[in-house]
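What follows is a single structure, written as C-alpha cells, with notes after it.
A single protein chain has been omitted from the complex, and every remaining protein chain is retained in its original position.
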Amino acid sequence: MAPKKGLMQRLDEGVVIGDGGFVFALEKRGYVKAGPWTPEAVIEHPEAVRQLHREFLRAGSDVMQAFTFYASDDKLANRGNESSAKHTCRGINDAACRLAREVAEEGDGLMAGGLSQTPTYLSGLGKEKTQKEFQNQIDVFVENKVDFLIAEYFEHIEEMEWAVEACVKSGLPVVASMCIGPDGDMHGVTAGECGVRMAKAGAHVVGINCHFDPFVTLDGMRKIKTALDAEGLKVHMIAQPLAFHTPDAGKQGFIDLPEFPFGLEPRICTRWDMHRYAREAYDIGIRFIGGCCGFEPYHIRAVAEELEKERGCLPKGSEKHEQWAGGLKMHTKPWVRARAGRDYWENIKPSSGRPYCAAMSKPDAWGVTAGHSDLKQKTMHTTDDEIKALQQKKK
Amino acid sequence: MAPKKGLMQRLDEGVVIGDGGFVFALEKRGYVKAGPWTPEAVIEHPEAVRQLHREFLRAGSDVMQAFTFYASDDKLANRGNESSAKHTCRGINDAACRLAREVAEEGDGLMAGGLSQTPTYLSGLGKEKTQKEFQNQIDVFVENKVDFLIAEYFEHIEEMEWAVEACVKSGLPVVASMCIGPDGDMHGVTAGECGVRMAKAGAHVVGINCHFDPFVTLDGMRKIKTALDAEGLKVHMIAQPLAFHTPDAGKQGFIDLPEFPFGLEPRICTRWDMHRYAREAYDIGIRFIGGCCGFEPYHIRAVAEELEKERGCLPKGSEKHEQWAGGLKMHTKPWVRARAGRDYWENIKPSSGRPYCAAMSKPDAWGVTAGHSDLKQKTMHTTDDEIKALQQKKK
Amino acid sequence: MAPKKGLMQRLDEGVVIGDGGFVFALEKRGYVKAGPWTPEAVIEHPEAVRQLHREFLRAGSDVMQAFTFYASDDKLANRGNESSAKHTCRGINDAACRLAREVAEEGDGLMAGGLSQTPTYLSGLGKEKTQKEFQNQIDVFVENKVDFLIAEYFEHIEEMEWAVEACVKSGLPVVASMCIGPDGDMHGVTAGECGVRMAKAGAHVVGINCHFDPFVTLDGMRKIKTALDAEGLKVHMIAQPLAFHTPDAGKQGFIDLPEFPFGLEPRICTRWDMHRYAREAYDIGIRFIGGCCGFEPYHIRAVAEELEKERGCLPKGSEKHEQWAGGLKMHTKPWVRARAGRDYWENIKPSSGRPYCAAMSKPDAWGVTAGHSDLKQKTMHTTDDEIKALQQKKK
Partner (left out) sequence: MAPKKGLMQRLDEGVVIGDGGFVFALEKRGYVKAGPWTPEAVIEHPEAVRQLHREFLRAGSDVMQAFTFYASDDKLANRGNESSAKHTCRGINDAACRLAREVAEEGDGLMAGGLSQTPTYLSGLGKEKTQKEFQNQIDVFVENKVDFLIAEYFEHIEEMEWAVEACVKSGLPVVASMCIGPDGDMHGVTAGECGVRMAKAGAHVVGINCHFDPFVTLDGMRKIKTALDAEGLKVHMIAQPLAFHTPDAGKQGFIDLPEFPFGLEPRICTRWDMHRYAREAYDIGIRFIGGCCGFEPYHIRAVAEELEKERGCLPKGSEKHEQWAGGLKMHTKPWVRARAGRDYWENIKPSSGRPYCAAMSKPDAWGVTAGHSDLKQKTMHTTDDEIKALQQKKK
C-alpha cells in the first residue's frame, strides 16, 4: 500500500474537502455546552465525537480535524469552566487526537490538530504568555503525529502571527484561517493584508473560517486572493465558512447577531446553497474547502457532490443521496416525485414559515475588542450582577 | 430492582417524553435516503442508529422507538427500493428492535415497535392485504417483547382502524397517531372524529404526529380532546409534531410545501419554540409528548427542561445546557453574556438572513389521495419519462 | 334628457361602483386630522374635497358620497374636537352634500349621505340619544335631496339596526354596511346574522366596509350571502373594503394593527389586487363594489377596468391608463417595455424593500367594546396623564 499523500501534495494535485462544525453539531446532540464551547466531550463521550468524525468522513471530508477547539488551558479554566481542572489541556488534546486518528484510518483521511484564539490574548497579557498556551497544544499534536496544524478562528492578525510562528517551528504544514469577513480584522487590518501577513508569517495555506456565511466569506477570500497575487505570494487558500446566512452581520460576524447562538435555525443553509458555495470557492482558486459552525455532514456531502468531477469520485454517503434530489423519484406522492431534478432545487427560494419574523436583524455592535477592559477574562463564574450590568449596558 | 413501569402506568402517573425524528436526522447524517425513507440503516450502519437513540435518551426521551418506519414489505420493495430483497422486512424490524432495546436498557426507557401507512392501502388493495403487511411487522415486535406498539403516520382513518385492529390482538398497549392537522384526514373525516374512531378501535393513546408544526398540531389535538370528551372516552393523548414551522401548509401538511424535503431549513423550530410547545401540550392534557421529523435531540431536551417540575428531574443532557441560556454567562464576549436569560430568548423573533425569500409558500394541492390512480404504487423504478409527465402536470 | 336612474334600478340592471376613502386620502393631502377623522374640510377647504370627488368620478365611481363621515354632533365635539362649535353638524353635512352634488352633476353620478357609529352609542347612552344623532344628519340629507342613504362603519349590529330604522323613515333607499370581518360584530353576532338583521331592519343593500382588506372582507361577504340565501332574503350586497392588506388583523380589524394609522404604507394594495377583488366580488354576486380607507382613485379605476365588460365602458381616467400596463410600451427603457402585459403584473409578488420588517404583526386585542368603561367618550381633550396610563396598560 502506497503511503498516504500529505496535505500539500493533495492541494497541488486537486481539492481537499474539510470537515464541518463540531461545537454546534455536538451542542445539538447534547455533548458540548454553548457559552464555553470547550471540547471535553472527547473524554466524556468519545463515542459521540467518533460518530461525528465518521459522518464527515462518509460525507467526503478528507480531513479529520481533532476536536481541540478552545482547548487551551486558559480557555478550559475561563469563567468557571472546570474542564481544565477535571481533564487538563493535555488530556483533552491527546484524547481528541486519538479519536481523529482512529477515524482517519478508517478511510484515506488526514488528521490535523487545531489552535484558536485565547483569553490570554483578549485580556492583553502579551506575546509570551499567549504563545505558551499555543505551545502546550502543539506539543501534544506533535506527539500524536498529526499530519498538519490548523491555526483557525483568530479575530486579530497579531495573535494569528504569533500562532503561526509557534506552529511553523514544528516543521509541519501550517494552515492559517481567520474568522474575519471582507472588512478585515478587529483592529482594522484589511482582509487582504491579513492574508498577506499570514503567508509572510509562514503559513502554507491561508484563508477564512467561521463568523460569516459562505458567500460573505468568499467576498473576503476574493480580497485575500487579490492581495496575495499583488504580492506574488504562492500559497494555497482555505475557506471554512458558517452554514448560516449572515448578510446582516457586521464586522464581528454572527456572534453579533441577536440570534446567536440559540435562534439561528432560520438562517441554516440548504444543501443547494453548498453546491453554489463549493463551485464559487473552487472557481476562485481555493483548494481547501470545508465548513465551520452549522455545517452538518449533509452540507459537506453537497460540497463533495458538487466537486465530483474534480475529485473523480463521490463520497460514500452519496449511496443514500442521488445527486440533485434523484431519490425523490422513489417518493410515494406524485407531486413530490415531480420535484426530482436540479432545476427545481437550484432555484428554490425557501420560505421560513415565520410571518412574524423579519429577514434581517440589527447586529449588536459594541465595538470592543482585544485590549478593551470589557474583554478581560477571568477564572471565576460570571455573577448574576455582572450579567444584569451587561443587560443594562445593552439597552 | 423494581420492574420497569409500563407505558400506561407512566401516563397515569405523569408525563412520558417521546423521541424525535429518525428519518430526517439520519438523512442529514448520511444513513437514510430521502424519497423512499426506509430504515435499512439498522442493518447497514447500526452504530449510527444506536448513537441517535442514545442522544434522545440523554435528551430526556422515555421511549426508544425501534427505527421501523416504512419497514413494511410493500414499502421496502416500492419504486425500485432494494431493501426488501437485500434485508427483508423481518431482518430490518428485528435489527431495529434489538438496537432500541439495547439503548433503552442503558436507562429507564421503554421500547416500542411502530407501524405506518402502506403502499398497499394507497394502491387500493383492500383490508386483508393491508393488514397482512402490518401483521408481518407485529410478529417481529412481539417476538422482541416490545413494551408497546405505535401505529403512526396514517393519513386515512380507515387504514388506521385496520392497523389498530391488528395491533390490539397482540395484547400490548397501543398508541395510535395520525399525520393530520385540524382539518382532519384525507378522506374528509374531521380531526375530532378521527380521535374518536381511534379510541373506539381500541387504541389506548390517541393523537397526532408529523405533517404539521407543534402549534398547528396542538390545534388539531384540541379538536380531538373536545371530541373525546363529548363521547366520554377516557384514553390518553399523544402529540409528536414536526420541528418545522408550517402555518402555510394545506391539508396534507409539509409534504405539500415546495420546500419539502430539501429546503426546509428556514422553517426549523428553535429550542424555545419547543418550550412553548411542551407547555401548551401539557396544559391541554396530553401526557405523551414527543416529536417527529426535524426534532433533533436538543429539541427533545427543551421539552424535558420545560417539564422539569412535572417530571421531577432534568435529563442527563442538561449537564451541557443550563436552562434558558445560562451557559452564555461563560461566553468571552460581554454582549453575548448579556443574552443569558429567559426574557431574551422567550421573546426573540429570529431572522432568516434571507431577504429574497418570503415567509410563506403556496403548497402544492393536487387533491389526490388513497384510491386515486396517481397513487397506485409499483415495484419498478420511476422512469425519467414518468417524472417529466409529472412535472408537466405540476405546471 | 332622460332622468337619472336611481340606485336600485342600477343595481338590478348591472353594477354600481362606489368611491374610495376620503379620510385617509385627505389626511395625506393635508386636510383631515388623523385621530378625530372629522370632515370639517368640506367647509375649510372645499376645493380639496371637490377635487377628490372629481378624481373618483373620473376613475369610474358612480356614487359621490357626501363627505360626512363621523359628522354627528357628538363626534364633532369629542375629546377636544372644535368642529362642532366652529362649524356645527348642520353646517358640515350641508356643505358636504353641496360639494358631492356639484361633482355628481358633472357626470352621471348618484349622490348619497352617510351615517356612522357614534360616541353616544359607544358610551352606552341608549337608543333614543343615539338615534337623535342620526336624525340630525338625516334631516340635512333629506333637505339636500340625496339619492340614497348609507349607514356604514358600524361595529355593533344593535347600533346599526337603530340607524337603519332611522334611515328607512326617510323613504330613501338605504344601504347598510358594517365594519366587520368574517368573525362578526364586536358583541359576538356572526357575520351572517349581521347581514340578515340589516336586511330585516329594512336595508335595501347590505354588506361590509372598512376594517379589513378586500379578500378578508369577501370572506365575510360569503358568509353574509349564505345567510341571506338561507333566509330567502332578496336584498343587494355591497363591499367597500380597505386598500391595506390585513391577513393578521384580529376581530376589530386594522385599528388593532400596530401600524394603524401612520405606518400602513407597506400594506397598501396594488391596482392588480383590485382587479382580483373586483372580479371575486362580482362573482359572489355583489353589485355595489367600492372601497374605503386607503382606496385612492387609481384603485377605483382598476375596479372599473376589471368590470369594463359588465359596465360596457371604461372610465374617463383610463385615457391615462391602458389596461394591464399597456402604457409601458411607451417607456424609454427596453426592460420596462418588456413589463407591458397582464401576465407580468397578475403574478407579481411585490417586495417591501424592508428587510428588517416582518410580514405580519400581532394586533392589539384589548377586548373592550361598546359598554366598556374604557370606551366612554368625553368632550374634553385627553390629558397626557391619561395617555401615559394607557401606554402603561398596553405593556
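First chain written, first letter: the chains are A, B and C, and each begins at residue 1.
The definition used in the following text is that a contact is a pair of C-beta atoms (placed from the backbone, for glycine too) under 8 Å apart; a residue touches a chain by one contact, two chains touch by 3 or more.
Not measured: the values here are computed from a predicted model.
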item: Which of C:Gly80, C:Gly188 or C:Gly285 contacts the chain that the document leaves out; value: C:Gly80
item: Absent-chain contact - pick from C:Asp219, C:Glu259 or C:Glu308; value: C:Glu259
item: Where the missing chain touches chain C, by residue; value: 27-36, 47-48, 51, 54-55, 58-59, 78-81, 119, 122, 213, 244-248, 255-272, 296-298, 301, 316-317, 320-322, 325-341, 345, 348-361, 364, 366, 368, 374-375, 377, 381-382, 386-387, 390-391, 393-394
item: Residues from chain B at the interface with the omitted partner, ascending; value: 248, 355-362
item: For chain A, the residues touching the chain missing from this view; value: 349, 355, 358-360
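The rule we apply is simple: only the chains that are shown with their structure count from here on.
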item: Most central chain, Cα average position; value: B
item: Equivalent interface positions on chain A and chain B, same or different at half; value: same
item: Computed distance of Cα centres, chain C from chain A, in Å; value: 58
item: Multi-chain contact residues (two or more partners), chain A; value: 248, 355-361
